[in-house]
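Here the complex is missing one protein chain, while the rest keep their positions.
Per-chain numbering from 1; labels A and B assigned in written order.
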Amino acid sequence: MSVLSVLDYLSVFIFALTGALVASRAQLDLVGFVFIASLTAVGGGTVRDVLLDRDMVFWVANPWYLATASVAAVLVFFTAHLLESRRRAIDWLDAGALAVAVPAGVGVAVTLGHGPVVVLIMGMVTGAFGGLMRDVVCNEVPLVLRQGELYLSAAFAGALVAILTRAVLGPTPWALIACAAVTFLLRAGSMAFGWRLPVYKSRPPRS
Amino acid sequence: MSVLSVLDYLSVFIFALTGALVASRAQLDLVGFVFIASLTAVGGGTVRDVLLDRDMVFWVANPWYLATASVAAVLVFFTAHLLESRRRAIDWLDAGALAVAVPAGVGVAVTLGHGPVVVLIMGMVTGAFGGLMRDVVCNEVPLVLRQGELYLSAAFAGALVAILTRAVLGPTPWALIACAAVTFLLRAGSMAFGWRLPVYKSRPPRS
Partner (left out) sequence: MSVLSVLDYLSVFIFALTGALVASRAQLDLVGFVFIASLTAVGGGTVRDVLLDRDMVFWVANPWYLATASVAAVLVFFTAHLLESRRRAIDWLDAGALAVAVPAGVGVAVTLGHGPVVVLIMGMVTGAFGGLMRDVVCNEVPLVLRQGELYLSAAFAGALVAILTRAVLGPTPWALIACAAVTFLLRAGSMAFGWRLPVYKSRPPRS
């Protein structure tokens, strides 16, 4: 099993957990849990595959991804009530999923021979669009755009580190590992310690 | 004209009626009616065709589908005021459209030679995504996710019945007919008699 497959399965599983937790907040039934979990889990990779016109969308080629997402959904359906704060669990699981989905997206784009700009975008798209679909469909404020937190910027930095690592060291699994680490650290640091970039603030016009 | 074409045209027409009714609640003009009606009518099949990478999206290959949706939109524009309850009309028409769209999606996936998991998903995607886009774009609570009703579960059961029928009887139009019947009965029963699956409820932690 390749590094890329491991990343794909991991991001599917963890994103599915977050999707199912959001489904629990909307009080859906088990089929609804599986639906939202799958949408979240494969949404980003699906957009990536459609944009890159891959021969087959990854989960159409290999249905085990959906089985993985369904297992996560069932798990959450029967255990979510044990959690103290679902909101906090969603945030941290989402951070973990982001940190594996970004290198998964980067890896696919590199494998298909794309240049750095497309690689960068595909890392961000794979990381962000699953959660974005989850939140838009379930009418939650998109986590991706939560004001003042590092999310897209964490994904951006992670993908950039992967590209730079490859540029310096050549093809190496360390590029994807560094990408995951940087993405997670920035996202986690933003949640735990309030790290942030300056946000736009409307200022009064200078006199 | 094949069974699949009939299902496709029917689901396009009925989904377009629901889209136009939602447009009437948003007080759009005639072009807005046609737009939302078309989005609803071909949305699910479009996502299916893009995911399965068909040679051509069905309504690009054959523009009569869009003509059908436009006729439905015009019809609703001039007659919606005769309805006593648009909400109720939307719910029941949507149930009818779902019941023809699910077998249409199943049929396409089977024709392209996909395995049972992908067939199941394509039935649900074709049935659910048109209505989902309609509701997300028009900012309505998605009917697909309405709490405690059978919707995705009805689509799931219908698609499953089609797969089992084919597994037992071999290729037969009865698979699609059974799929439509099961989907409609479950959805209608849920609306009329309150049939439902247990939904997730947060319970107090056991002591």
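As a working rule, a contact is a pair of C-beta atoms (placed from the backbone, for glycine too) under 8 Å apart; a residue touches a chain by one contact, two chains touch by 3 or more.
The shown structure was predicted, so the numbers you read here are calculated from the model rather than taken from an experiment.
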| item | value |
| --- | --- |
| Which of B:Val137, B:Leu160, B:Ile177 or B:Leu197 contacts the chain that the document leaves out | B:Val137 |
| Where the missing chain touches chain A, by residue | 50-53, 114-115, 117-118, 121, 124, 128, 132, 136, 141-142, 145, 147-148, 150, 152-153, 156, 196-205 |
| Chain B residues touching the omitted chain (full complex) | 23-24, 26-33, 35-36, 38, 46, 50, 55-57, 60, 63, 66-67, 77, 80-82, 136-139 |
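Throughout what follows, only the chains that are shown with their structure count from here on.
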| item | value |
| --- | --- |
| Separation of mean Cα positions, chain B and chain A [Å, integer] | 29 |
